[in-house]
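Only one protein chain is missing; all other protein chains are in place.
And now, chain A:
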Amino acid sequence: MEKEIIEHGLTYNRRRFLSSLSLGIGSIALGSLLIPDIFKGSQSDDVADFIPGLPMFAPKAKRVIYLFQNGAPSQLESFDYKPKLRDMWGQELPASVRQGQKLTGMTAGQSSFPLVGSYYDFKQYGESRAWISDLFPYTAKIVDDLCIVRSMYTEAINHDPALTFFQTGAQQGNRPSMGAWVSYGLGSENKNLPAFTVLLSKGKGNGQGVYSKLWTNGFLDSIHQGVQFSKGEDPVLYLSDPSGLNRHDRRKMLDEVSKLNHMSYEEFGDPEISAKIQQYEMAYRMQTAVPEVTDLSKEPDDIVKMYGPDCLVPGTYAANCLLARKLSENGVRFVQLYHQGWDQHGRLPPEMATQAKDTDQASAALVTDLKQRGLLDETLVIWGGEFGRTNYSQGKLEKDNYGRDHHPRCFSIWMAGGGIKPGIVYGETDDFGYNIVSNPVHVHDFQATVLNQLGLDHEKLIYKHLGRRYRLTDVSGKVVRDLIA
């Protein structure tokens, strides 16, 4: 054997060395053609520098409360004032305005598209003189804390894809939700509560479903999944000890299970096992933290008047807004609310009024409440649906009754706090409220901006999965700097 090695060394002459060297250099060169970054130093490689759980730059906002108005509230009866639609009541939508926009199956067959203005009046409020409909009197009072964006647009025209697009950056689902990305990017602030929680409520209007895929962790670690808090005695399912088991026994059990889990982690090295250990421990701490957070009995009397009396009825939107504040105040990074019932294809005037009544006061109260605790600066509150509604009536147009179909080309949302410019109205739609004429904001732009406020560069918040790098904003999105204070 030794001889063979010496022999091999002797036959390895200069010529062979050079020829194999050239081959080696050639393959390195080829390799670098295929993977351009192969020789890039780690110095400039910011992606590698990103540490999950730490902002990339100083954040303006530490936490987000997203008040999702599921079903798509009409922008034309809320924040986008279009007097011209009233003047042209019942007239046909000009083709030059529609510009071939594809319609949903619900109105595609309609022979006529009669324009319809808002049933409700608008007035100007605050120093920003923003127009707000009479349906939102409480929101109107805090208008100087709000940044109203009237020029949002999206790519989807039906609820589920549009909602999924807003939440995960893709229409098809299975990608991580915004909250999961934030949890991955920033980590938890409070080790006793999950970083991402979800609250659901149902309005009286025509509703659309929400599914747990909206708050999935996707391909991220399962600790980033949204944890749903429900009404009732057990806000978090399967959290309380079964009767007869005391806390001491529970601790002992967890310690033993943890030992076993550690053993199997050492054997297999599966990160999901370590996630499991962490989840058990967090659940144990949540057993004391959750009752403390969900306890509303210590809230001052003012709170009831602020949020409205429903805030003490578990499962209502108002109660969820109050709970959202308490969770956020306790370091939950991302509180995701969904309020169903905004899908007004018909009977819009009465249904919109009920929906607004159920949500207006509590939404505004949440902003005020954060502000009076000095928390609005570091908490970003977002209110909005998944798309807008058409400027023409779906179904028969009557004097007091009409409906509006889905409209992806423009809609309105508002944001408050978290380093977003207060008291501004951004973007503009045409007189028909159909197309955007200035400062369009795509869903990905919105997501990029939210991440930016949290100290995360949306182009660098990346997770590599199945050989591809994924982002919340996929391959596009620009931070809308005009919205940033």
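By definition in this document, a contact is a pair of C-beta atoms (placed from the backbone, for glycine too) under 8 Å apart; a residue touches a chain by one contact, two chains touch by 3 or more; residues count from 1.
Everything that follows uses one rule, which is that contacts and distances are computed from a predicted model.
Asker: Absent chain per UniProt: "ABC transporter permease", "NADH-quinone oxidoreductase subunit D", "Cytochrome C" or "Thioesterase"?
Answerer: Protein name of the absent chain (UniProt record): "Cytochrome C".
Asker: Among A:Val304, A:Ala353 or A:Leu397, which residue is in contact with the omitted chain in the full complex?
Answerer: That would be A:Val304, which touches the missing chain.
Asker: If the hidden chain were put back, which of A:Leu312, A:Ala353 or A:Leu397 would touch it?
Answerer: A:Leu312
Asker: Give the residue, chosen from A:Gln75, A:Asn192 or A:Asn206, that touches the chain omitted from the document.
Answerer: A:Asn192
Asker: Among A:Pro59, A:Gly203 or A:Gly385, which one is in touch with the chain left out?
Answerer: That would be A:Pro59, which touches the missing chain.
Asker: Which chain A residues touch the hidden chain?
Answerer: Output for chain A: 39, 43-44, 49-51, 54-60, 62, 187, 189-192, 285, 288-289, 292, 300-302, 304-306, 308-310, 312-313, 329-331, 365, 368-369, 371-375, 377, 424, 439, 452, 455, 457, 478-479, 481-482, 484.
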